[in-house]
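Moving on to chain A:
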Amino acid sequence: MAIVREFAFQGAQMLLVLLLSPLLTGFVRKMKARLQRRQGPPLLQPYRDLLRLLRKDVVLAESASWLFRVIPYVVFAATWVAASLVPTFRSGLYFSWTADLIAIIALLGSARFFQALAGLDVGTSFGGIGASREVMIASLAEPAMLMIMFTLALVAGSTQLSTMAAYMLSSEVGLRVSLGLALIAIIMVAIAENARIPVDNPATHLELTMVHEAMVLEYSGRHLALIDLAAELKLLLYLSLIACLFLPWGLVTAEYGPQALAVAVGAYVAKLVGLSFLLAVFETAIAKMRVFRVPEFMGAALMLGLLATLLLFVSGSL
Partner candidate 1 sequence: MVVPALYGLAALLALAPIAIALGATRHATNVTYGASLIVTLGLGVIGLMSLLGEPVSAVTLPLGLPWLGAHFRIDALSAFFLVVVNLGGAAASLYALGYGRHEEAPGRVLPFYPAYIAAMNLVVLSNDAFSFLVAWEFMSLTSWALVIANHKERENLRAGFVYLVMASLGTLALLLAFGLLAGANGNYVFEAIRASHPAAWLVAVVLILAFIGAGSKAGVVPLHGWLPLAHPAAPSHVSALMSGVMTKVAIYGFIRIVFDLLGPPDWWWSMVVLAIGGVTAAMGVLYALMQNDIKRVLAYSTIENIGIVFAALGLALAFKAEGMMVPAALALTAALLHVFNHSLFKSLLFFGAGAVLHATGERDMDKLGGLIHRMPQTAFVFLAGSVAISALPPLNGFVSEWLTFQAILLSPHLSSWGLKFMVPAVGALLALSAALAAACFVRAFGISFLGRARSPAANKAHETDGFSRAAMFVLAALCLIAGVVPGVFIDALAPVTHALAGASMPHQTGVQWLSIVPIAQSRSSYNGLLVFVFMAVSGGLAAFAIHRLASDRLRRAPAWDCGFPDPSPATQYTASSFAQPIRRVYGTLVFRAREHGEMPPPGSLAPARLTVEVRDPIWDTLYAPLAGFVAFASDRLNILQFLTIRRYLSLVFAALVLLLLVLAIWQ
Partner candidate 2 sequence: MSFDALSAILLIPAGAAVLLAMLPGYRLTAQLNVLASLLAFLASVSLFFVTPVSGPYLLVDDLNKVFIVLNTFVGFTTAMFSASYIGHEIETGKLTPRFVRFYHAMYQVLMFGMNLSLVANNIGLMWVAIELATLSTVLMVGIYRTHEALEAAWKYFILASVGIGLALFGTILVYMAAQPVVGEGLNAMVWTVLMTKAQHFDPALLDVAFVFLLLGYGTKVGLAPLHAWLPDAHAEGPTPISAVLSGLLLNVALYALLRFKMLLALNPVAIAPGPLMVTMGLISCLFAAFMLYRRRDIKRLFAYSSIEHMGIIVFAFGMGGPLANFAGLLHMTMHSLTKSAIFFTVGNISQVKGTQKIADMGGLTETHPVLGWGLVLGVVAIAGLPPLGIFMSEFLVVTSTFAREPWLAVLLGLGILVALGGLLLRLNAVAFGEPKGPVGPVHASYVPMFAHLAIVFMAGVYLPPALVTGFENVARLLG
Partner candidate 3 sequence: MHGLTFDVAHLLAGSLVLVSFMLLYQSRLYALLNIFALHALVLAASVGWQASAQDAPHLYVTAAIALIFKAIIIPVALHRIIVKLGIHRQIENVVGVGLTMLLGIGLVALSMVVMLRVTAGADALAREDLAFALSVVLLGLLMMVTRRNAVSQVIGFMSLENGLVLAATGARGMPLVVEISVAFSVLIAFIVIGIFLFRIRERFDTVDLQALDNFRGERR
């Protein structure tokens, strides 16, 4: 009986993230539009786009290989699995121990790996630009993310997200410099990973500045739909990651009642709203930077992460 309930929760979470992610993107777009004094697309526009794309034919470049057609599914699958392993409203899900934080980051890495390959497959110049820049950014973002993970793992003594969240909830975690640094760093990484301003502009098609868009330039129809959905899932993933690590309040752990659950879901949605609002504000306030300024940006994130790790020892908290 318990098993079934646990499975149900796991399934619920998977569906939740899947269904919530377009809405989140829509919400961010809306916010930005409002901040720019525009009407903006309706909240549900992303769902419409996805459905429209799914129904359209796929127009495939002649030089595209079988790999090109497989990749959207791989990317989507990897991202979805990763997203559904991050605690959203309830930690300690049945399969939560399948992959710890490192593995989740690595899963996103696989998704990126294949996406970059997709960029190269058709053999166009823009695909190349996108792929090469993507891996360059990733080569800095991933270590930064791992450094952040080190900091948190060393604080919480675990790389298990549920355990970490539980630790963060517990009283013994005080306000710490390292955690502050880690927070800043993870935000920077999240911005880069989700191709947001100032690193990349999801809305642009100005050829020389785009990174993520350039990679998926050749995709159309259902393939494009999956890629977009994966991107939206990724955004959701990062936000809920930040939420569960730095604002874990309201997260229900093992024991729960219906109202607790309701509270948890509410808290979760509230966190998402808040974070995406901040994101929108940030994106409106700042301008996109030149591609070769990005390394400095990410390098800063990496340095912050490393600093956070080292400061842990100085603060002698271990």
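Regarding selection, all candidates are chains of the complex that A comes from, given by their letters.
By definition in this document, contacts are C-beta pairs under 8 Å (C-beta built on N, C-alpha and C of every residue); 3 or more make two chains touch, one makes a residue touch a chain; residues count from 1.
As the structure is a computational prediction, the values presented were derived from the model and not from experiment.
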Neighbour chain for chain A in the complex, from 1, 2 or 3, resolves to option 1
Looking at the complex, which residues from chain A come into contact with candidate 1? 14, 54-67, 73-74, 76-78, 80-81, 95, 97-100, 102-103, 106-107, 109-110, 112-113, 116-117, 119-129, 131-133, 135-136, 138-143, 146-147, 150, 153-154, 157-160, 163, 205, 207, 217-218, 221-222, 225-226, 291-292, 295, 302, 305-306, 309-310, 312-313, 318
